[in-house]
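One protein chain is absent from this view; the other protein chains keep their places.
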Amino acid sequence: MSNKNKWLDYLLNIDRKVVYVIIFLSVALPFFLNPVVDIQPTKWVSAVYDEMEEAARTNKPIIIGFDYDPSTLAELDPMAKALLRHAFSRNIKVLGLNFIPNGTSLAATTMDDVAKEFGKEYGKDYVFFPYLPQYDLVLINFGDNFRKSYTQEFRGQPLENIPMLSNLQNYDDFHMVIDLSGTKLPTAYIMYGVTRYHFKFVTGCTAVSATEYFPYLQSGQMIGLITGMKGAAEYEGLVKANLNLPTGDGMRGMASQTWGHLVIIIFIVIGNILYYVRRRMSMEIK
Amino acid sequence: MKNLLRLLVILIVVSFAFNSYSVDTVVVTGKDSPNDKGEAIDIKWNLDTSLKTSATKVFVFRKVQGEAEYKQVKELDITAEYFNDKNELKNNTPYMYYLEFRSATGEVVYKTNEYGPFVAFPQWVNTDKIPTFIFSLVAMIIILIFIRVAKSGRKLYVRPLPGVQAIEDAVGRATEMGKPMIYCPGISVISDIATLASISILSRVSEIVAEFGSRLVVPNYDPIVYSVTDEVVKGAYVKVGRPDAYKADDVYFLTQRQFAYASGVSGLMAREKPAANFFLGWFMAESLILAEAGSMTGAIQIAGTDSISQIPFFIVACDYTLIGEELYAAATLMGEDTRLLGGLKGQDYVKLIAMILLIVLFVLKLFGVSGIDSILVGGN
Amino acid sequence: MFFKKTVPFIFTLSVGIFSFFYYFMPHAFMQELWDKASQWAIIIGGGAMFVGVISMVRAYYKRATNKSDPNRYFAMLTIICFIAMTVIGLISGIKPGSLFNDIFVGIMIPCEATMFSLLAFYIASAAFRSFRLKSFSAGLLLFSAIILMLAQIPTGENISPAIPWLKGWILDYPNVAAQRAILIGIAIGSVATALKIILGIDKSIYAGVGGK
Partner (left out) sequence: MSHDPWVWVAAFFTIAIFSYLWKENPLYRFAEHVLVGISVGYLVCINWFNVLLPKLVEPIMNNGEYILIIPGILAALMLFRFSQKIGWISFWPLAFLIGFSGYAIPTVIETNMLTQIQATVNIPLTGGWFEIASGLLIIVGTLACLVYFYFSYPHKGVVGKTAQFGSMLLMISFGASFGFTVMARISLLIGRVLFLLRDWLGVVS
C-alpha cells in the first residue's frame, strides 16, 4: 500500500525538467525519421487556394499583410512562403504591407528570398511598403488611394518610379487581401477595411487566435482562413499536389507536431488518472 | 418605412443620371456611384460570348463632353463587366465614354459607340449606414444614462454570482487554516477595465483579511497599479480599525517583465505555500505558469480575466473561473466602484436590445417578411 | 487648469465627433479634412513611439547607475546595445543585406522566437501536473480540446474520419455561437470605453505623468 502511494506521489509531483526533456525529444526525434505525412486540406484552406487561382485567372494583383514578428515566425513564415510561391508561380503581382514594426525586416527578407526562387523582379512583380503607425487610419485611406498614406516604398524610391503601381489606386484594383498575423490586425482589416470597402479578405493566423475568426467566416466578412503550422502544411500540400512546388517548413514540422500532440494528450489523460487514483486512496485512509 | 425612403432616393438618382440611348451590340450604362464623395462613376457593360473569346483586354476611354480628345483611363481584363471610374474625375461635369476591346496582339477587335453624358456628384449621407447610426445613438444614450444613474449613488440590481461566493469561501478557508493568500491583479495598466475590476475585488478581500487578521500577499506587475493596490489594502485595514496590523511589505512591486513576473510569483508560492491564490485581471501567456505553480501547492485557485485566450487554461487549472464580463460583475458586487457599476448596467441593457433585435428579426424572417436579410447593413 | 484639462478635452471631443460623423458622411468636404487629420496623426504616431524608447532608456539608466543593483552591468549592456543598434541602423540603412538586418536575423529572431517557444515546455508540464477534470465545465472543455488536438494530426484522421468532421462541425457551429456572443459583448464594452474617453468621463488615460 505505502510504496504504491510513494510511487504515485513521485509521479504526481514529478520534476518539471523531466517533462521538459520528454517534450523536447518528442519534437526533435521525428526530424531524424522524416516520415512522409500527407495532410487533407480543410474547407477554409482550400477556399484560399481557389481564390488565389481566381486571382491568377483575372490577373489582378493581391495584397499580403506581413503583420507578424519573430515570436510567431514559426507558424506564419511557412504560410507566407507557401502563399508567395503559389502567387509567383502563377505570375500574380504581390504588394506587401506591414503594421508590426518588429516584423519589417522579416517580411522584406521573406519576399526577396521567395522572389529570387522564381526570378521575380522588385518593383515589377512585387513591392513592399514601409511600416506605418496608426494602422486604422492607413487601412481606411487605402480604400480611397494608398498614395495618401504612402509616399515611398520600403527601399526609399517614390511610388511613381514603381512600374507595378502605375495602374493601381485602392482595394478595388486588387483581387483579394491576405493578412498574416497573430495580433488583432486581421480584425482591424475587417473593421476599417472590409466594412467600408467590401473587398475579399483572407486571414492567416496563429492557431491561438483561430476560434475568434469563425463568426466572420460564417457572416461572409472573411472568405478563407489558414490556421497555424497545420494550415501552412495543408496549403503546401495543395500547392505541391497541383503545381508540383516543393513543400516548406509547414510540412516538415508535421511529424514533430504529431508526436508533440500525442505526448500532450497522454500527459493530460495520465495526469487525471493518477490524480483521481491518489484522491480515492487518500479518501480510503481518512 | 426606411426601405421605402431608400428606394425613393435610388429611383431619383437612377432616373437623373441613367441615360444610355444608342442600340449597340455592347450597351454601356453609367451612373453616379451612390453614397460617396462623388468623383466616381459606375460604368457597366454586357459582353456577348464572341467578344470574350477574341479579345483579352478592355480599354476604357473618357473625355469631358464637348472636348475633342478622348483619354484612356483604365485597362481591364476581358472578364470584367463593371468599372468604378475614380481617377481624377470631377463632380458635376458631364463625361462621355466608349470602350475598346483588344486581342492579345493588341489590335482592336471591337470599338463601342460613345455613351454619356454621365455625371458624378457627392452625397452628404451614406444611406446604407442609417441603421448603424440609429443603433450607435441608442447604445451611447443608454450607456450615458446608466453612468449618470450609477454616479448619483442609486443602487442598481446585479444578479448574484457563484464566483463571488467562491472568492469569499476561499478567503474563509485560508483564514481557518492560518495560511497566507496570494492575490495577482494582472499584468495590465491602471486604465484597463480588468485591472480596475481586480482592484475593486481586492478592496473587499482585504477587508475580510483585515477583520480576521490573516495574511494577504499582493505581488504587482505595474508600478502605478502597485501604488493603487498599496492604497487599497492599507485603506481596508484603516476601515476595519486596525491600521497598525497592515504589513507594508506584503504588497510590493515585483517586476515589469512578463516571464520574470511569472517565475517570481511561482517562487513566492513554493516558499509561502499559500492556501488560496487569486488571479484576477488581464493576463497573457504567463497565466499558464502561475496556474500550474499554484496547483502544485494544492491551494484553492480562483481566476477571473477578460483575456479570452487565457480563459481555457484557467478553467482547467483553477477551481473557479470568472469568464470575461463576469469579472466586472463580481467587482460591482464586491466593491463600491460606481464607474464599474454604471458601465456594466449600461452595457447590459445594450446587450438586451441586441438580443431583442435578433429575436424580432428572426421571427419576422420566419413569417417571410421581405428585405429582412439586408435591413441592418444596407444593400451591399 | 485651462491648458491642463480643457484644451486636451477640446482636442479629443472635436476629433472624436468629427471622426464619428466622417463614418456616415462621405462628402468631399469631410474627406479632405479627414485626409489632413489622418496624415498628422500618422506623424504624431511616429513620435509617440519615442516615448516608449525614452521610458526604457530612463529605467535602465537608473538601474545602471544604482550602485546597489546586482544587475548593474547588465543594464549598462542594454544601453550599449541600444546605442550600437541605433547607430548601425542609421548608418547602414535597414534594407535586407545591411548589417542592421544581419543583427536582426542573428540576434532578435533567435531571442524572441526562443523566448516564446519556452511556452511549449510550460504547456507540457501544465498538461501533466495541473489540467484536472474538476468540474463538468472543465470536462466538456478537455473533451472538445482532445477532439481538436487529435483532428490536427494525421493520427486523428487515421483513427476515424469522424474526428476531422467533428472538429469542422465544432468550429463552424457551437464555436461560432459562443465567439459571436463574446464578440458582441466586447464590441459593446469598447463602445462604452471609447465613449467615456471622448466625453472625458474616464481620465485615467492621463494617469502616470511627471517622470514617475
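We just call them A, B and C in the order they show up, numbering each chain from 1.
Throughout what follows, a residue touches a chain if its C-beta (ideal position, glycine included) is under 8 Å from a C-beta of that chain, and two chains touch if they have at least 3 such contacts.
These numbers were taken from a predicted model, which means no experiment stands behind them.
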Among the chains in view, which touch the chain not shown?
A, B, C
Of C:T65, C:N158 or C:S190, which sits in contact with the chain we cannot see?
C:S190
Residue numbers in chain A that touch the chain omitted from display:
17, 20, 23-24, 27-28, 31-32, 34, 71-75, 101-102, 104, 130-134, 136-137, 140, 151-152, 154, 156, 190-192, 194-196, 206-208, 210-212, 215, 218-221, 227-230, 249, 252-253, 256-257, 260-261, 264
Note that chain C touches the absent chain at residues 3-4, 7-9, 11-20, 22-24, 37-58, 60, 71, 74-75, 77-86, 88-90, 93-94, 100, 102-123, 127, 137-138, 140-149, 152, 167, 169-188, 190-191, 194-195, 197-198, 205-206, 209-211
Logged for chain B, residues touching the omitted partner chain are 129, 131-133, 135-136, 139-140, 157-161, 257, 259, 263, 308-309, 311-313, 315-316, 323-326, 329, 344-345, 348-349, 351-352, 354-355, 357-359, 361-362, 365, 372-377
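Criterion: only the chains that are shown with their structure count from here on.
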Set A-B beside A-C; more C-beta pairs touch across A-C
Could you give the separation in Å between the centres of chain A and chain C, each centre being the mean of its C-alpha atoms?
17
Using the touch rule from the top of the page, what residues of chain C touch 2 or more other chains?
31, 115-116, 123, 125, 129-132, 142, 182
Residue list for chain B, restricted to those that touch at least two other chains:
296, 308
Can you list the chain B residues touching chain C in their complex?
35-39, 91, 122-126, 129, 132-133, 136, 139-140, 143-144, 147, 189-191, 193, 223-224, 259, 285, 288-289, 291-292, 294-296, 306, 308, 312-313, 315-317, 319, 324-325, 339, 343, 346-347, 350-351, 354
Under the touch definition given earlier, write down the residues of chain C that touch chain B in their complex.
20, 23-28, 30-31, 115-116, 118-119, 122-123, 125-126, 129-132, 134, 137-138, 141-142, 145, 182, 184-185, 188-189, 191-193, 195-196, 199, 201-202, 204-205, 207-208, 212
Note which residues of chain A are touching chain B in the complex, please.
13, 57-60, 167, 169-170, 172, 198, 208-209, 212
